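The complex is shown incomplete by one protein chain, all other protein chains being positioned as in the whole.
So, subunit A:
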């Protein structure tokens, strides 16, 4: 037992190191590509405070916030997916498919819609308020799905189906709402909804960072509960877990992570679904290990997607959510075919 545990921990360590190395590599690749690219040497020089003003401006004000935002959003969505799959015991659960992302998106769009005259979208106050709007929408969506799927308890199949329906309803409302906006906001919202790290700047990073700093450690802290859940509800309550209360608490964390990510990055679907599977393949079923690895993979994947989206059809920039969907939906179909 002890040897197998230390083996697992070793594996966990070197996978983490490998992922971090890949992320650093991706960081340089991402900076070396794009409309205004900076070579790795210049990046290092600029980071060491030896760059020209222009280089500093491009690196610190344009590229770095986008990359950090991608890291945070990727990690947030991935951890949200881990928790959702853990508590529903459904490996096809994902904040995007369940309609939580769309709920958050709808709330943000409503927020922009009603305050578009008094606040500009890039105004820093509204940026800090946006996660709250998104959170509110995400919670509302989660509540709605839970209530609608309730029929003497919640069964995970019904939960997914109800989620798909709620998602479609929110999307329809979004379409109607979008068409009522003025053309400039309409375009911005359309691109944002496709999952874009739009106008990334430090304000967005600062608005998102506190959420992630609080929520991801909380998820880690509760990771053991997820392990217990995977034994099934009956054994879990037999082991002294008050199942419904723990589930509700974890659900709140997952929804908050998804909501905050959507506020900053738009409705990026499938990321929260696919990443936990990869993580489980790499480190096994223990959630204390799955959560950090998922956060790393999610962040890496979103960085890769962002770089692909920026470059593959340049000068056309493809929203990162679209790239993520194309990369991960086939894997989802594969999972679907395998599942019973």
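FYI, a contact is a pair of C-beta atoms (placed from the backbone, for glycine too) under 8 Å apart; a residue touches a chain by one contact, two chains touch by 3 or more; residues count from 1.
Keep this in mind: contacts and distances are computed from a predicted model.
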TODO: Have a look at "Regulatory protein VirG", "Acyl-CoA/acyl-ACP dehydrogenase", "Sarcosine oxidase subunit delta" or "Ferrichrome ABC transporter permease" and point out the UniProt protein name belonging to the hidden chain.
DONE: "Ferrichrome ABC transporter permease"
Open item on the list: For a quick check of understanding: of A:58, A:130, A:149 or A:260, which residue touches the chain that isn't displayed?
Closed with: A:149
TODO: Check the options A:190, A:237, A:288 or A:311 and report the residue that touches the missing chain.
DONE: A:190
Open item on the list: Touch as defined at the start, partner being the missing chain; which of A:189, A:269, A:282 or A:295 qualifies?
Closed with: A:269
TODO: Spell out the interface residues on subunit A facing the chain that's missing from view.
DONE: 92, 97, 148-149, 151, 155, 157-158, 160-162, 164-166, 168-169, 171-173, 175-176, 179-180, 190, 194, 269-270, 313, 316-319, 322-323, 325-326, 329-330, 332-333, 336-340
